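Working notes for the structure below.
Up next is chain A:
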Amino acid sequence: MDQTRNILYFVAIAALIIITGMVQSWNSALLILNMGLISAVMALGVNLQWGFAGLFNVGVMGFVALGGLAAVLVSTDPVSAAWSAGGLRILFALAVGAGIIGVTIIAYRRITAARPRVIAIVTILGLGFFLYRALLDPAVQAVEAVNPALQGNLGGLGLPIILAWPVGGLFAAGAAWIIGKAALGLRSDYLAIATLGISEIIIAILKNEDWLARGVKNVIGLNRPVPKEIDLQESAEFVERASGLGLDPVTASALFVKLNYALLFSVVLIILLIMAQLSLKSPWGRMMRAIRDNETAAAAMGKNVTNRHLQIFILGSAICGIAGAMMTTLDGQLTPGSYQPLRFTFLIWVMVIVGGSGNNFGAVLGGFLIWFLWVQVEPMSQYLVTLLTAGMAEDNAVRLHMMESVAYTRLLTMGLVLLLVLRFSPRGLIPEK
Partner candidate 1 sequence: MAEPFLIGDAMTGGYGAGPDILHSCTIAVDPGQIAVIVGPNGAGKSTGMKAVFGMLNLRKGSVRLGGEDITHLTPQERVVKGMGFVPQTQNIFTSMSVEENLEMGAFIRRDDIRETMEQVYDLFPILRDKRHQAAGELSGGQRQQVAVGRALMTKPKVLMLDEPTAGVSPIVMDELFDRIIEVARTGIPILMVEQNARQALQIADRGYVLVQGRNAYTGSGQELLADPEVRKSFLGG
Partner candidate 2 sequence: MDFINGLVVLMNFVLIPATAYGAQLALGALGVTLIYGILRFSNFAHGDTMAFGTMITVLVTWWFQSMGISFGPLPTALLALPFSIAATAALVLLTDRGVYQFYRAQKAKPVILVIVSMGVMFVMNGVVRIIIGVDDQRFSDGERFIFSVREFKAASGLREGMALKTTQGITVITALIVVIALFWFLNKTRTGKSMRAYADNEDLALLSGINPERVVAVTWIIVAALATIAGVLYGLDKSFKPFTYFQLLLPIFASAIVGGLGSPLGAIAGGFVVAYSEVTITYAWKKVLKYWMPESLEPSTLMQLLSTEYKFAVSFMILIVVLLFRPTGLFKGKAY
């Protein structure tokens, strides 16, 4: 019974996408499908943290952005002039920075008396900061001076971009380890504020550290794991096959590329979904949920709650990092200015809550459904506004204002959907078993 209902949900989503293809265009339908797949992966990551372990992570955006950074650092070609200008010096400065933090931690552990401890830490951090900046700043200036119009950064490793997906996961996992060490074990709303803060900081770093990924100057034209449309259009064989299907080569190449992406993303989603399902049913997953439902009892049974939380926090964040790398791959560019918490953190939360927290299939369903709504609410309200204002003159102020406002109805709709689901179906569309 439940099974049938769940399958129906997915069929309905598929139908919505197919209808989009028939009514609007297959190109838009595939775009929704691809971003839906990526959203589903993100939702899977958040669900791991919230649904399995009750961890309130509102820093999804930061982990997604780290995945995007990985895409740049893995796939772009190294800028050798920049490396010789100051690449190694930057790395050295960063290492010194890490060393200073390490020394601070050691000092904190070794010195137990309160006053000397504070003095030692302040001195180490103070002097260390100036040392770090003295090393870093000239190197950064040198690097950013190299061909700033096109480069000004160190570039990457020049490897296939698909390798960035696991690397993105690693980046996010590393950041999650640091945050988790500091903030897990705090009350849930403190963790929320801490993660919100760290995600803003990650975005600030991406925007300002031009030597890393060109900051707000953006990195465009990333390489691809799939063929380029232009190459396909020039291949006689492809053009012939396309015309065999009754398609012009431009449309056909666009569709073909997007289908390739869809295939790759589906593989990732399915692998992660299987892993998430297996872990949910494993003793580890059962223990996680036991901890979530009663932390005190679990701690009393000798479970190291903070450690378990750290594990799942890292895993969930890593999944968000993978999704972030996939998204940047799909976009073909990294634009730090476009990362906004509403879109990349809170929207993912809506997906998880609406889909059904604690249920992996629910999270995936939520990912597709909410993404579909996010994209389609705008044209729908456009249509609605056109209907409502049909009697008004073309240049009527109210009409013009309503037309302009249409873009923001999606925020309103997301809020309403979230509130309605929380009120009337708090366990989501596919509840936890």
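To be clear about the criterion, a contact is a pair of C-beta atoms (placed from the backbone, for glycine too) under 8 Å apart; a residue touches a chain by one contact, two chains touch by 3 or more; residues count from 1.
With respect to how the candidates were assembled, all candidates are chains of the complex that A comes from, given by their letters.
Everything numeric in this text was worked out from a predicted model, so none of it was measured.
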Ask   = Which numbered chain among 1 or 2 touches chain A in this complex, counting any copy?
value = 2
Ask   = Where on chain A is candidate 2 touching in the complex?
value = 54, 56, 129, 137, 182-183, 186-190, 192-194, 196-198, 200-201, 204, 207-208, 340-342, 346, 349-350, 353, 404-405, 408-416, 418-419, 422-423, 426
